[in-house]
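Encoded as structure tokens, the structure appears first; notes follow it.
The complex appears here minus one protein chain, its other protein chains still in place.
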């Protein structure tokens, strides 16, 4: 696959071949994203923040699989809702830039966490 | 932005301008994905499964923003770990195809949930 | 165990015997609650809302274990932060009662989801 569009098409085919569209309500897909993201997080749960990029090959493959799961369910839900993820991301980055001006929040976790 | 690579580059720049790389440990990014996915899910929490694609314009923008947040943190964590999301997805789809053969699981939620 | 206090004491002992207090930062415990809650949710992911209380014995034990995990990490984090869960719950119920007056929200999911 070369692009997000290729992935979207592949995921549509995967679901269609299994007649799984009936289970892929927005509600269920949102749950799936949340569940997979927790499985991803689990790999880093007890690690110190320094350790967390030193993954051995086996752990790395597990993390890669979980990342792919989160990513694919996100692409699938966006497809179902007719939302273009690159357009949505561009819009959100513009909002974030206005909310967190670089010269005001530089290097500050405290500012960052005031939501 | 035209591609995932463009987004990856934009997110690197956004963090660099704010000196936020120090907060973007894999552990923290995985937490961020999980938190944003819960905010996304919240929009569908009390909806019936039938209602869930009928979003009015205001709700649609909120959902779009949350989808973008999940998506961008996923792209960011993959970048930090040096994982290519399209490659990872291709590999995971192959595993899923072997695990859920179309002719065995077609239309079955029960089979689908046996993990 | 007869009470929440008994459970709090048992969890303290369990961690102390294993020298695990060092891993039980508030941050890590909050992550643990979130991870366990996703594992709990996974059991209901593909179920319709009608099916969801018909658990066979094996599934029921799994759900019971996940519920216990969420519950115990919640008790543990509250203990670490010096928060009394029954007092906190009483205070939150009072806030919820003011926010959702019974005569205004009765039977309404829409009202319920306007947050």
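Observations on the model:
A, B and C are the chain letters, set down in written order, and residue numbers restart from 1 in every chain.
FYI, a residue touches a chain if its C-beta (ideal position, glycine included) is under 8 Å from a C-beta of that chain, and two chains touch if they have at least 3 such contacts.
Just so we're clear, the structure is a prediction, and the values are computed from it rather than from any experiment.
Among B:38, B:67, B:83 or B:105, only B:38 touches the chain left out of the display.
What chain C contributes to its contact with the hidden chain is residues 1-4, 6-7, 10-11, 14, 17-20, 22-23, 25-28, 30-31, 33-34, 37-38, 40-41, 43-45, 47, 49-50, 52-53, 55, 60, 63-65, 67-72, 74, 77-78, 80-81, 83, 85-86, 88-93, 95-97, 100, 102, 105-107, 109, 112.
Touch with the hidden chain on the side of chain B covers residues 23, 28, 31-32, 34-35, 37-39, 41-42, 45-46.
Keep this in mind: only the chains that are shown with their structure count from here on.
Centre-to-centre spacing of chain B and chain C amounts to 25 Å, using the average Cα coordinate of each chain. Chain A and chain B have centres, each the mean of its CA atoms, that are 2 Å apart. Looking at chain B, residues 31, 34, 38, 47, 49, 109, 112 sit in touch with two or more other chains.
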